[in-house]
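The structure under discussion is supplied below as structure tokens; questions concerning it will follow.
Yeah, one chain of the complex is gone here, protein chain that is, but the others are all in their spots.
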Amino acid sequence: MTMSANANDRPVVLEIAGLCKNFGGIATEAGYEGGLWAVRDFDLTVRQGELVGLIGPNGAGKTTVFNMVSGLLSATSGQVNYYGRNLVGQPAYAITQAGIGRTFQNIRVFPKLTVLDNVRIAYHPHAGYGLVNAILQDATFERKEREMVEKAQDLLALFNLQDRQEELASNLPYGEQRRLEIARALAAEPKLLLLDEPAAGMNPKETHVLMDMTHFIREKFHLTIVLIEHQMRVVMGICEWITVMDFGQIICRGDADLICNDPKVIEAYLGKAGRRV
Amino acid sequence: MQKTLGRFTLFLRRRWYIALILVLVLLWLLNHARQNPQLFAQFVVDGLRLGFVYALVALGYTMVYGIVRLINFAHGDVFMIGAFTAYYASTRWHWSLIPTMLLAMVVCSFLAVVIERVAYKPLREAPRIAALITAIGVSFFLEYFTALDFVFTPNFISFTPLPIKFQSWDVAGITVSNIMFIVIGVSTFFLVLLYYIVYRTKLGKAMRAVAWDKPTARLMGIDVDWVISFTFALGAALAGVGGMLYVIVYPQVRTFLGVMPGLKSFIAAVFGGIGSIPGAFVGALSIGMIENLCGAYLSSTLRDLIVFAILIAVLLYKPTGLFGETAKEKA
Partner (left out) sequence: MKKSRFRFLGQSALFWLAVLAVFLVAEWIVMPRMTEFRKVGWIIFPCIMAVIAMGLNLIYGFNGQFSLGQWGFYAIGAYAAADVTYRFAARVTYPVQGIVFRLPPVLQRVIPMAQVELFHFDAGKSALLLGAVLFGGLLAGLISLGFGYIVLLRLGSDYFGIATLGFTVMVQVLLINSDRVLPETKGARGMIGIPQMTSFFWAFIFLIVVVVVMRNIIYSSVGRAVMSVREDEVAAQAMGIDTLRYKVMSFVVGSLFAGLAGGLYAHLYAFLSPLYFDFVKSFDPMIIIVFGGLGNMTGTIIATFLWALTVEGLRIWLPQGFEAWRFVVYPIALLLLMLFRQQGLLGRRELGFLRAPKWPLRKTVAEPIPEAAEAGAPKEGR
């Protein structure tokens, strides 16, 4: 919220244009036949350092957009430009290695691995050694392992999880698993972070903590953040501007005040009756 | 059916090289057919006969997998028990065909339900590997227990007299036997009956519901345990019939009888799309034909190799089998 005056001078981190996803249709020369358009003509431009929101009723296609950006789902058409590079068609791991991290709606920590291992896995692409070093356990291996552990422990400590480092991730309570997921996503050293409903299942106090934490990590790790969320308090509280989706398409975009009063948004959430409200 | 055919032609149009391979294979077959039509027809007929028997067994695999996601390794051995039942009924008590068949069905169904209740049901919530290992254990148990001297003995026993007298006719140079008609006729009857049960009765609907989503089916008032047991019983009954027919065609029983036909039928079920009933049927007929034709025209020793190679090739193109559910994109 501080640098908005110079917002347009900052480089564009993510530029999505015309992104579409069709499920189950048959590709013909004339386009797609049948099937369901989960996302249609989605656009988004996010500049460095911004914290923006993506909201909409359930089934609007928000997570589908995230999945396409992070490469877990193939896009039917459209472009996803990350610092100018088109990522459509790239495998998911390459996209993450390029600097896009994400968390998941239903937490996907590695259940039977320890907390420390969960974080260390995200450091793997930057591990600095390969299979042979691992087998021989040479000096490079020892040095890099130590570095990784230290970085991982520091990161865990940031989230107050350092005492849980030997605990299996599945044994953690919900809130801690959420923090672990965020910590793990940060371990991948992203420049762009996609948070998918990070506040899901949290009580008001935890939500407040999450909001502060989000600001903190944006500053500390120089991130750009796109956030999907249902809890309006979170969205209105921290997002600089918000994109609203419904039935796979954008219905509104703007800051909190604008979208709150937009009739289409109200209709999407409350139905036609809501327009009278 | 139309949709599948449509998708198939679209698939062929896209991957022209597959269409080319298929055309080449067809031409090669037709060439053989042209050289010796009677022999070719004989092989086709024998292949069909084998395929129908495989179909009966494959349906059991596919139904069980569809409903509890378990590869029931013991199914081939239930098939073997059916064969032995037929053997004893026919040779010791001189029963005729229909009573023998009914007895085989009853015995196999009963056995399958017992196995399900004792070995599989307790592991329904367990990781799938546990159920798989258990299935392997049951399979081994059936094979080796019956091989003990006081049960069936490990010997190869020849099946005479058959419950029906063997009769063959020469039709335009092809040897056709009454056994063949019986195999195809009985198999077709049961396949139609199965189709009817699964797609036209309420019980069948319950089966499909449980296969789709167990907890919700329970909430709808379906007695899931009973439906699962029934599915096992149904599959086993068909396997029993298949066992009887198999040893009528190849009149020799032994306790390891079920191993290879079981494997082949399982492959057929996977080939057609495991979990899909029409898939199992088509898969089994295909595998039976391929096996016979390959054995006849290529090499009987390399036959199994070719069948598996074709299976792997098909799986690589369509991982879920010909009629399987299209693999969903995960997120």
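Here are some notes:
Think of it as A and B in the order they're written, each chain with its own count starting at 1.
Everything below uses one rule, namely that contacts are C-beta pairs under 8 Å (C-beta built on N, C-alpha and C of every residue); 3 or more make two chains touch, one makes a residue touch a chain.
Just so it is clear, the model here is predicted, and its values are computed rather than measured.
Checked against the hidden chain, the listed residues A:Arg10, A:Arg108 or A:Arg253 yield one contact partner: A:Arg108. Note that of B:Leu30, B:Ile136 or B:Val192, the residue touching the chain absent from this view is B:Ile136.
In the complete complex, the hidden chain is touched by one of A:Ala17, A:Val209 or A:Ala256, namely A:Val209. When you scan B:Leu97, B:Ala147, B:Ile174 or B:Val249 for touch with the missing chain, the hit is B:Ala147.
Seen from chain B, the chain kept out of the figure touches residues 71, 119, 122-123, 126-127, 129-131, 133-134, 136-141, 144-145, 147-149, 154, 259, 263, 267, 270, 274, 301-302, 304-305, 308-309, 311-312, 315-317, 319-320, 330-331.
Touching residues on chain A toward the chain that is not drawn are 70-72, 91-94, 96-97, 101-102, 104, 108-113, 116-117, 120-125, 127, 129-131, 133-137, 141, 144-145, 148-150, 153-154, 157-166, 173, 175-176, 179, 184-185, 188, 206, 209, 212-213, 216.
Keep in mind that, in the parts below, only the chains that are shown with their structure count from here on.
Centroids of chain A and chain B (each the mean of its C-alpha atoms) stand 48 Å apart.
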